[in-house]
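Structure provided below as structure tokens; questions to follow.
As you look at this complex, bear in mind that one protein chain is not there, while each of the others sits in place.
Naming follows writing order (A and B), and every chain is counted from residue 1.
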Amino acid sequence: MSSTILAAARPNPVLDLLRRYGVWIAAAGLMILLPKVFSSGAALTTMCLMGIMIVFSLSYNMLLGQTGMLSFGHAVYYGLGGFLAVHAMNTIAGGKLPIPLPVLPLVGGFMGLLFGFIFGAVSTRRAGTAFAMISLGLGELIASLSLILRGFFGGEEGITANRTKMLTLWGVRFGPQIEVYYLIAAWCLVCIAAMFAFTRTPLGRLCNAVRENPERAEFIGYSTQMVRFIAFCVAGFFAGIAGGLAAINFELMNAVNISGGQSGVVLLMAYIGGIGHFAGPILGAILVVLLQVFLSDITGAWMLYFGLIFIGMVMFAPGGLAGLIMLHLPLWRRGTILQVLPHYAAMAVPVLMGAAGLTLLIETAHHQLVKTQTDGPAMHFFRLGFDSNTPLPWLAAALLLGGGLWLGRLYAPRLKAAYGDAAHGVEAAR
Amino acid sequence: MIFSTLNGVLYGMLLFLLASGLTLIFSMMGVLNFAHASFYMLGAYFGFQISQWLGFWVALVAAPVLVGLIGAAVERWGLRTVHKWGHVPELLFTFGLAFVVEELVQMVWGKLPVDYRVPALLDFSAFELFGTTYPAFRMFMLLISVAIFLVLLLVLTRSRIGLIIQAALTHPNMVAMLGHNVPKVFMMVFGFGCGLAAIAGVIAGPALVTQPSMAHVLGPILFVVVVFGGLGSLPGAFIASLLIGLIQTFAIAINYSLGDALGAIGIGRPISGALSDMWQVTVAQIGPVVPYLMLVLILIFRPTGLMGTRET
Partner (left out) sequence: MPTRYGTGLAVAALAAGLGMTAPAFAQVKIAFVDPLSGAMAPIGEHGVKHFQYMIDKINAKGGVNGQKMELLTYDNKLSPQETVIAAQKAIDAGARILTLGNGSGAAAAMIDFVNKHNDRNPGKEVVYLNYAAVDPAFTNDKCSYWHFRWDAHSDIKMQALTTYIKGKPSIKKIYLINQDYSFGHAVRKAANEMLKAKRPDIQIVGDELHPLAKITDFAPYIAKIKASGADSVITGNWGSDIALLLKASADAGLQVDYYTYYAGGAGGPTAIKQTGLKDRVYQITEGIANINVKENLAWEEEFRKKSAGQGWWYPRVRNEMEMLAMAMNEAKSNDPKVFAEKLRGLKYKNIYGKDTYMRAEDHQFFQDIYISALTPMAGDMKFDEENSGWGWKLTATIPMANTDVATTCKMAKPS
């Protein structure tokens, strides 16, 4: 985003403003328009979840991407924030306190901040693997306690609340999902802006220094421990806000939200999106929520796809989705992006073949191994009916997969060369 | 008491079988192998399948070898590719691998526990004490794990390859500079560690339950053992395994709650409300939490672990 500013050569106040804030205006516009396009209840719920997860994964990336701290227990702050928000909702509704719902995420945020402060003081004294292990230990500790302290955490069933029983302002009760959506969208935008602003502060830059070279940061007179601690507290604060938003959206918090599983998911989201770029975790959150919500409706083996997609990303695109996009930024600026598009189109054929072959293989194997005994060998794949006992689908899958791989390997050097031409043209021009 | 000790030691030894491989991998390659417990599970399932076809004794040898080969392959074609991007991607790779292994196991062997039985030869009770019998198979498990511990110790301290590994544990760069093929050593150690986990799986499968969640249940505890014992320290891992095994077993045997303890020294219930549950929590309930508390405390106060020489 800073690069767009650099690109502005001639000063023109309106254009400059647009360049500087264009992304934000576009994001706000998109958030306002989205529910007009996807208006079903499930779509709204999904988009709400995306908003929550965007805040959560961005807060996580403050640790991993910005400060270089790998945490396995970030859900602790998300969960505790959410739990306190639910309790606050019940207290406010019970005591008829004049506090409106929209400020509630702040309650979660302060809970996250408080525990970020407490646990951060303990864990940020170490860096690297020791920090990761402490966060794992703390995460498991709190997750186990959440099932023991049933008064606060509500055990398996969790704690429920009713968001409509709060003080209403301007007649908005937050009953319908659409009103909650706009509340979450607003909070999401504010949090993204705040976290982006944080990266631009000297402290934000220092975090990067601590990530890149802690010794040098110490030598120039900064306490790396203090920087880690502050980053940890801020990350806890935003995670708590995300938890508060989740509490409002679901009106329910339970032990799952605070578990190691949730901590793992946020790590996946940030990494798949790309931890090297500010916008990465946003993309990751959107993709992972989509996969979580809809993949399980299509296939019984959704966990397998989830794992495979993830491994594929780690192996072949360590920069995440954002990294892939950033690869094309120089091409875009140079205007050579059109040169590579035909090659991508050509490459899409073997990729689609391979993907179709792999899914066919997994689906047929899944059907053969799991379903045949009870449901018979007849199955469907993209509305194509066949019998999983016959060799035909296996042969087709093998052909598609093998053909895809073979063609892909064949074409890969040409694609690479085309990309190199387009990108290195930039280098050569300098 | 005697049974609790035996059970605790047995559980500890099982943990050690897993932890020994993990600590080697962890300290040499810096990889927190999240999929380590998945290899343990693969060991159990392979053991089950092979013992159905060829008998338990074949399985005891063949399953770990197979899993070890799979482990080596994973290192060669998976981890090595990711290695150049640093430790976090490596760790995330194993994270995804654990997902995939669990799902594949569910697809092939189903989601329910499989009927993996104790071999007939060992299906009797070893001895009887106060009317409780102790199964012979458990004694056999104990024996195997002690034997492996001894062999491991001998190999590491007496053989040439052991010395290289030991050197690589503490000074990985130096070893590479001396002309040893470090990637190859890595691959072998990874495969070997996975094989060790698989042995644990083969012998634990019949005694416990062989089911798709078995990896998930054990995973985090392993990290506790490895870190608590100290990075790269086999004796440390050994002590930590036994300690955690015994703590978990004995915690179950104690029935007191915090309230009881404080009541005994004359303190009533000072608080009520949300945290009052704290007073009813018994030691038995807390048992599974204790290892994590130990992990956090040791990392704060002694970051090298119990017997480690290097900071994690």
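The definition used in the following text is that a residue touches a chain if its C-beta (ideal position, glycine included) is under 8 Å from a C-beta of that chain, and two chains touch if they have at least 3 such contacts.
The shown structure was predicted, so the numbers you read here are calculated from the model rather than taken from an experiment.
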Residue in contact with the excluded chain [from B:A73, B:A176 or B:I252]: B:I252
Residue touching the undisplayed chain, where the options are A:L321, A:L360 or A:A418: A:L321
Residue among A:S71, A:T199 or A:N254 touching the omitted chain: A:N254
Option touching the unshown chain, where A:A209, A:L295 or A:A346 are the choices: A:L295
Residue among A:L34, A:A186 or A:A355 that touches the chain left out of view: A:A355
Touch residues of chain A, complete complex, unshown partner: 38, 40-43, 45-46, 49, 144, 147-148, 150, 155-158, 160, 162, 164, 175-177, 246, 250-252, 254, 256-257, 272, 287, 290-291, 293-298, 300, 302-303, 305, 309, 312-313, 316-317, 321, 324, 327, 344, 347-348, 351-352, 355, 373-374, 408
For chain B, the residues touching the chain missing from this view: 3-4, 7-8, 11, 110-113, 115, 117, 125, 128, 131-135, 138, 207-209, 211-214, 217-218, 249, 252-253, 282, 284-285, 288
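Note that only the chains that are shown with their structure count from here on.
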Distance between the centres, which are taken as Cα means, of chain B and chain A, whole angstrom: 31
Chain B-facing residues of chain A, complex: 64, 70, 87, 122-123, 125-126, 128-130, 132-134, 136-138, 140-141, 144-145, 148-152, 260, 264, 267-268, 271, 301, 303-304, 306-308, 310-311, 314-315, 318, 365-366, 369-370
Partner chain A, residues of chain B touching it in the complex: 30, 32, 78, 81-82, 85, 87-89, 91-93, 95-100, 102-104, 107-108, 110, 220, 223-224, 227, 273-278, 281, 285-286, 288-289, 292-293, 295-296, 299-300, 303, 311-312
